[in-house]
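With one protein chain withheld, the remaining protein chains of the complex are depicted in position.
Showing subunit A:
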């Protein structure tokens, strides 16, 4: 009796259901299209445990910059580009073989860094470093107010 009407005017122009999805690229053999496998956690009704359920999506990749194995963020297109392609590549989150640690910005291979972390210079003392900072603040222009010394 109560059939709920979906008014297309109130919904934003996106007619695709999944707005943002993240997945792994499994195929790039199509021109400017990447085949992406998206896994979602689905609850098994008897065991009450979550398992990964896969679904493949096709994404438009204009610059063909994806390789197989990349972790990729897809954005829904406002209208489906073709019968199967309803998403486009938004950004490559983890490029296969060139993963970058988001916290340090350095390249990473598995659980180790590719280059050892050497941003700390051990031979300079702290006072020398502070002197350097003072020099640069004074030379940088009179209109900027001098920085407040940190309250310890």
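Keep in mind that, in the parts below, contacts are C-beta pairs under 8 Å (C-beta built on N, C-alpha and C of every residue); 3 or more make two chains touch, one makes a residue touch a chain; residues count from 1.
The rule is short, and it goes like this: contacts and distances are computed from a predicted model.
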Options "28S ribosomal protein S25", "Myotubularin related protein 8", "Tp53rk binding protein" or "NADPH:adrenodoxin oxidoreductase, mitochondrial": UniProt name of the undisplayed chain: "28S ribosomal protein S25"
Interface with the undisplayed chain - residues on subunit A: 1-2, 19-22, 38-41, 43, 47-50, 71, 73, 75, 90, 93-94, 99, 101-104, 108, 110-113
